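The structure appears below as structure tokens.
Only one protein chain is missing; all other protein chains are in place.
On to chain A.
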Amino acid sequence: MEAVIEAEGLGKDYTVAEGPLPRRRRRRVSAVRDVSFRVAPGEVVGYLGPNGAGKSTTLKMLIGILAPSAGRVRVAGLEPVRARTRLARRIGVVFGQRTTLWWDLPLRDSLALTRHLYRVPRADHARRLAELTEVLELGPFLATPVRQLSLGQRMRGDLAAALLHAPEVLVLDEPTIGLDVVSKTAIREFLLRLNAERGTTILLTTHDLGDVQRLCRRVMVIDGGRLAFDGGLAGLHAVAPSPRTLVVDLAAPAAPIAVAGARTVRVEGPRQWLELNGNPARVIAQVAADHEVADITLREPDIEEVVHRIYAGR
């Protein structure tokens, strides 16, 4: 099938100036090196990697903000930097860390402005806005100025703004960063539905393995600017088995907990870390039966760990 996103040998160098002015030195930093991939229409792809790996830089080249230093990229058949404004009509972009909405305007007005900027016919706009308002539950805060919205509300508003022109491709840079669990879940479910019902291609970067597990059949892992893995989520687990961790707070310091289905990897006073390899419910029940427990939390592995394991496994 024809790819909607195509990157070949993609690279980006930044020159950074360092030191005080008279003796300022210039250094080249390779943020992205020789990255190649293709995304087919309708795919949901997670683009993962630790901080500074080059995720945002790659996305900026895909959406036409940055010119690549090497290689070639095409999105929806267009060369992003050259056809930036034309491409903008066909893709939706959401930055988790900044908003595309107008800070001082009520959400409703921001969305209305978007209609004009993207020249969406009035009837189409009204229909999509009604749909998005319902699915994203925007109703209660449509009249609220954007600066007064909570992060979760703002992110839902941003998603609506990015989708009002019905783009074929949706690119999201850390869409769930800083959100509470409820908002995260709402956004994940919305993206799944969007992909299932409209066939919208979705490429998202994230730090959150929960996002990946819920959303992505395919993941790409980038580290130090290079693509370290590209394949199914199952394959990622195979090359980088990343157990979840149980953090147990005991009533008092004790010897390392011994329990079937988990291995104690760290002890710090009354707090112990158990690496899970069996059924979490059974392990939790057993620990609670054997010890006096103040608190137990289940921690998902983070991306740093997964990437670390990919390298360790090589």
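To be clear about the criterion, a contact is a pair of C-beta atoms (placed from the backbone, for glycine too) under 8 Å apart; a residue touches a chain by one contact, two chains touch by 3 or more; residues count from 1.
Here, contacts and distances are computed from a predicted model.
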| item | value |
| --- | --- |
| Protein name, per the UniProt record, of whichever chain is missing from view ("Glutathione-dependent formaldehyde dehydrogenase", "Tetrathionate reductase", "ABC transporter permease" or "Tryptophan synthase alpha chain") | "ABC transporter permease" |
| Selected residue (touches chain absent from view) among A:G11, A:G49 or A:G64 | A:G64 |
| Which residue of A:S56, A:T176, A:T206 or A:T245 touches the chain not shown here | A:S56 |
| In chain A, positions touching the absent partner | 14, 56, 60, 63-67, 84-86, 88-89, 91, 93, 95, 97-100, 102, 104-105, 109, 113, 116-119 |
